[in-house]
Structures are given as C-alpha cells and as structure tokens.
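Excerpt of the complex: some chains, original placement.
As written, the chain order gives the labels A and B, with residue 1 at the start of each chain.
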Amino acid sequence: RIMRPDDANIAGNVHGGTILKMIEEAGAIISTRHCNSQAGEPCVAALARVERTDFLSPMCIGEVANVSAEITYTSRHSVEVQVNVMSENILTGAKKVTNKATLWYVPLSLKNVNKVLEVPPIQYVRKEQEEEGKKRYEEQKLDRLETKQRNGDVILPVINPEPHTVGYSQSSLIHLVGPSDCTLLGFVHGGVTMKLMDEVAGIVAARHCKTNIVTASVDAINFHEKIKKGCVITVSGRMTFTSNKSMEIEVFVDADPFVDEPRERYRAVSAFFTYVSLSKEGKPLPVPQLLTETEDEKRRFEEGKGRYLQTKAKRQAQMQQSAQQ
Amino acid sequence: RIMRPDDANIAGNVHGGTILKMIEEAGAIISTRHCNSQAGEPCVAALARVERTDFLSPMCIGEVANVSAEITYTSRHSVEVQVNVMSENILTGAKKVTNKATLWYVPLSLKNVNKVLEVPPIQYVRKEQEEEGKKRYEEQKLDRLETKQRNGDVILPVINPEPHTVGYSQSSLIHLVGPSDCTLLGFVHGGVTMKLMDEVAGIVAARHCKTNIVTASVDAINFHEKIKKGCVITVSGRMTFTSNKSMEIEVFVDADPFVDEPRERYRAVSAFFTYVSLSKEGKPLPVPQLLTETEDEKRRFEEGKGRYLQTKAKRQAQMQQSAQQ
C-alpha cells in the first residue's frame, strides 16, 4: 500500500512501527491460513515472538510497500514465518529492501482460546532446511523462557530532570484497546502492540536528542501474555544506552483489564528498540551521551553496551563471511 | 488485508466503499508505476473513470481481501486497469470473487498538475486485445463527454417528509479534505471520494427500508474535476428508483475551495449506486416502493427504470451467451 503522511514523521520517514504492523498482519494471514489448511478445529494464529529486525533503509511518504511472507518452518505447535518488505518508488521504479523479519505464531482454537492446536507440517525442498529450522526453533524457545523470568521493572517518574538523564526523556502512553485493534478472538494484534511500542520509543529518542530520528533495529520481542479488548494498555519507554551514533530504548507494555474483571495489571511485553538520528541529507548524526545517575541506570547502560558490542561483532562476522564467499 | 469491524456495517458485511477504496489504490499504484516506467517527466496517475461494477458476494469481518490489478489497454493519454477482488476466509480456505472493476487513469505531471503526459504503450499477446481495448476506450470517452454536460442538480431539504418519499431518505455529509486523503499531487484519491459516496448512499438506503442493506452495484463514475487538499466536500444522496428488490440512489459530490481560492463551489463527481436489502440469512428482501411526488422525481424514476431494465437485459443476454458456449 501507498505510504501516507500519517504513516511518517515530519521529515517524511515512515515510522518503524507502521512497518512492523504491516509485517505482523502479513504473518498472521499466512500462518492462520496454513493452520486451517487441514480439516479440524478452526483456529487463529497468535503472534508469540518476533526475531531481531534491522531497518536497512528508511521508507518515505508516497512510496509503495511490498510485503511478502513465506512459511519457513513448522514445529508441532508453532509456525515460523519469514516476511520481506521492499519499498518501491513508483515514480522512479527504484526498489530497496526495507527489512526482513522472522515471526513465530501459535494456533489458538477459535472455540477455546486457551487451547493450542497442532500445526500441519510443511514440505521442505532440502533436508537441511528442516534441520536449520529446528535449530532456530530450539534457540528461540530458550530465549523465550529466559525473558519470561525477567521480572516486572517499573518506570518511576522524575521531577525536574536534567537534560540527557534517563528521567529527562522517559515517556509513557496509555491506549484503550478498541475493536479494530483485535483479532477474531478478541485479543490485540501483535502488530498493534509493536506500533505503540515504536511510537513511545521514538518519542523517548526525539526527546533525548531533539533531532529527526528513525528506528534502526528492534531486538527480539516475546509475547507471553495476551491482551483483551477493553483493556487499557500503558506503554512506557526509557533510554538504557547510547553509543556515538545510536540510542537503545527499553519499552514495557502493561495491561490493565479495567472493566468487569478481577485480574490485576500485568506485564504483557517488553523489548529493546535502537534508534539513530538523521541529518536532513539522511546521514547519521552523533547523539548526546546518556547521563546515568543511579546504580540501576549504570547497570542497564553496561548491559546495553554488551548488546551493542555483541550485535556489532555479529555483523562484522557476517560481513567477513559474505566477503569470503 | 484483514477486514476489521470499522470496515463493516453492524451486520458484519464490509462496506462497498471500503472495497472501492482498495480497488482504486491498487489501480493507482499499477498505473503510476507503468506511466513512470520510461525515462521522462515523473507523473502521478489520476483516476478519470470507473466502469460499472457489480458486487457479486458480500465480504465479512475477519476475511482477507486479495486485490490483483492488471493493465489491459493504453491509449495515448490514458491507462485501462482491470482489478479483481477475492475474499478469502482463512479459517475455511473458501475463496469467492467479490467484484471485478475496470478503471481509467490519466498521468498528470508531478511538476505541472494541469499537464497530461503520454502513456508508454503496452504489448498485447493477441491483436484482438488491442482492438477490443480501443473499442472500450472509445465507448467510455463518449460516455464521459455526455455526463460532463449533465447540469448541476441540487438536493434541497424537505420539512416533515412522508415515509418512503424521496425527501424522507435523502442525506448529505460534509468532509474536510485532510493530508491522508490525498495523492502526492495534493488532490483527493478517487477511492476516498467513492468511499464517502457509498457511505451516503448506504444511509439513504437504510433510511428508506430500515433493514440491513448492502451495495449491489455502482454505475460508471466519471471524475471530471480534481478536489484539492483543504477543500470541504459535500456528498449528497437521494433515491431515484426502486424495483421489487433493489434501490437506486444518485450521489453528488460538491467541492468548496473555501480558503485562499476565488473559485465557487463546483460539482466534482456524480454517480448511481444500487443497494439491496438482506435478511439475516443473507437473502434479498422486498423493498418499500419509492413514492414520487414532483415532476422531476417522476422523471428520474422513469430514467432509473430505464437503467434498471437495460442492465437486466444485458445480464440476461450475457447469461444466454455463456449458456450457449
């Protein structure tokens, strides 16, 4: 579809969240279709996890987004989908890869939302594809368990914060979950949640550096808890780390089943977003360093640095690998 | 994309206007891409005309709309696009043709919106395709000239109208044209206009028969005049004809360039929509007969009857033809 002014920031760059939402919708369609391809209980595929995603080049207003999705692995109860997004300038014909994402879905019964159904197996062209898929499956399973144990951090407000401290840019928004946000089962689409998370992360980044910012990457996101129609969700973000030219923002989503339900507020999702600041010519600008004050802030900064160096090392290894091929 | 609650009426049937909007977006993308495929002045394809369209089967919330578009003819200054819409129930896998539409676009220069550029010719597989296309081109050209001469009728409000008279169901809405309604040139997307027209026609039909109604068909629509960002558009509809099971509604779009422009309000588009009333089981219901009062209303009723009988005769001829094949 054509990118509209509402999909973009004032510099004309399409929000990463708009792209994440399109990716998730494509993944939900292909995996729901696959899981219902054999006779049996009807089901809806629910997003369980999105692997780390890099935004390779920004998309602009007026460009057309081409989204293609393919099922690349199935386990007994989950489906791995690979989604590619290309931006196309229909005036010049130029096409660019915007990003590639890997998503995991789980089929939930339409009759009983707590029942996970079985996934029809796919056929692999080569035997290795199945083995590689299984490896990816095991890896993400481990990672999901890990984040489930991370306990609920809370973002506390700060009065009169100094510029460039954590408190200075931290932000949160609330959103009342409406019918258009939800799947047939009455639970929020993963893509809607990711769009709100990117919105908060973008505001945190812009408050910190006061320039035009774009999403550079999103770390793996695990969806442990469903969010129901009628909930109020609070999406909060705080900066955790800055390198010379990038900012890492941690985002939390808390759900509040606020009418007619006995349940307490709970942490539904959390994730790390990385942003860069761009000049008018589209070049990365240096960003102000984050000032850490408390012990917790210093610890999170070091952890963020660890993730940053790890990603950098991985990328260099990949580049060397492709140079050797 | 997946059909959401906001795309549908309270019975769950997707609005014809939502489908028309998707069709037009697909047509605008493929024809803009084609017109820019050769080096030369960049341009944006603007909708000039939509041929008569039948809605073959209603689409529902939760279904996926598959829209495909193909260029079927090019004249020197215009492009004919054929768009097909299939609805897919991803739970059952069932697919149905929702409708097929033929649209005509004209490339307008990005630098000078009043300049119509040349269209790169397409290659035809068979020679007859070109000839048939040319015939369609000539026919629509004639029809466009004709509607251009139709003068600007105005819908006047009626105080305390009797049930089932024209005044009883006539309706109008106003809409302020915002940035997301517009193309890169700053003019309203034809699809946005058609969606508003369907909304008004639907209100007229529901007021008349007080039951669940759906769009059955839309007569050819000609877009003679562009509508600019910042205009206020008034969309008005009145019933012109009823058969036993269908209602014909005439819809007008008037644009009011109310800031910064010396121009008067002008008639931008007009069209006939046909609606049917559906029972809970999805079967067509009889509709109350339209009571005509004035001479003009009686004349329009007879004209509507003419269109109705003509369409019916055409359809029967087509059915006989396909039965003979």
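Just so we're on the same page, a residue touches a chain if its C-beta (ideal position, glycine included) is under 8 Å from a C-beta of that chain, and two chains touch if they have at least 3 such contacts.
The structure presented is a predicted model; accordingly, all values stated were derived computationally and were not measured.
**Student:** Since all chains share one sequence and 2 are shown, how many copies form the whole assembly?
**Tutor:** 3
We take it that only the chains that are shown with their structure count from here on.
**Student:** Across the complex, what residues on chain B touch chain A?
**Tutor:** Touch residues, chain B against chain A: 1-2, 4-6, 25, 28-29, 32-33, 36-37, 42-44, 61-62, 64, 88, 90-93, 110, 179-180, 184.
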